[in-house]
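Every protein chain except one is present and positioned as in the full complex.
Our next item is chain A:
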Amino acid sequence: MTTLPQSTHKKLGLAIDLDICVGCHACVINCKEWNTSNYGAPLSDQDAYGAEPVGTFLNRIHTFEVKAADKPAQTVHFPKSCLHCDDAPCVTVCPTGASYKRVDDGIVLVNESDCIGCGLCAWACPYGARELDAAEGVMKKCTLCVDRIYNENLPEVDREPACVRTCPANARHFGDFADPDSNVSRMSAERGAVPLFPEQGTNPVNRYLPPRPKADIQTDGDIDILAPFLDTGSAGKSGSSTGSTSTSAKGLLGWLDKALEAI
């Protein structure tokens, strides 16, 4: 069993916007790409070209259908990685102290040299956010790119997690949830952000921004704006036969005459 710090100075985490996530998997793969070559052991892939390819990923996207009565079914893309919980059960369950939460910024990490690969933390995590790397035998999880966000070898603008930097839809935002004026705190307040499974008592740091209310759609049938002005009634200027043309075409031609005069 391992203790959590009583509090952390910052609460770094992600605000993930479900209103704009199109489920493209950019974050999933860019995360894999950065993290397989950086912090800790590589993220291996077993049977990589075979019948049952399965590898270690720190971030995955799940796709759901939401069905409500009388409405067309909706597709929701839900990216999921470690939520860096304040009351992280993956830390408290760790028998060796390998899992820990950083006092400075609240990031939950695994000290791989102390990890025995017992898997208890993955079992304790209600979000399924940890994956045991089959090649290395150690537990892997989102580090919030701890080797990017403070990295003085990167330009300042790039000191953010790889998934945030790469997201083409700008659906992922990184910041300090302990600071009420941070980008992620303000965004969360404005958009009514939600924690995932609050009933689990984990106090996750990451927040999900729910889909915005759909843009104002007039109810079908309210079509005033298209009310035809064709009751002006005048026929086309030529008055000639317009063959199979319906009356509305004649009406349009009458309107045209006036409208062109006004230009």
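Just so it is clear, contacts are C-beta pairs under 8 Å (C-beta built on N, C-alpha and C of every residue); 3 or more make two chains touch, one makes a residue touch a chain; residues count from 1.
We take it that contacts and distances are computed from a predicted model.
Undergrad: Report the protein name recorded by UniProt for the chain absent from the figure; options are "TonB-dependent receptor", "ABC transporter substrate-binding protein", "Cu2+-exporting ATPase" or "Formate dehydrogenase".
TA: The chain we cannot see is, by its UniProt record, "Formate dehydrogenase".
Undergrad: Taking the entire complex into account, which one of A:K11, A:H84, A:R130 or A:R165 touches the absent chain?
TA: Residue touching the chain left out of view: A:R165.
Undergrad: Taking the entire complex into account, which one of A:L43, A:L58 or A:C121 touches the absent chain?
TA: Of the candidates A:L43, A:L58 or A:C121, A:L43 is in touch with the missing chain.
Undergrad: What is the set of chain A residues that contact the non-displayed chain in the whole complex?
TA: For chain A, the residues touching the absent chain are 1-5, 19-26, 28-30, 32-34, 36-38, 41-55, 57, 65, 67, 72-77, 94-97, 100-103, 109, 111, 134-136, 146-147, 149-154, 157-158, 162, 165-171, 211-212, 214-230, 236-238, 240, 242-246, 248-249, 251-253, 255-257, 259-261, 263.
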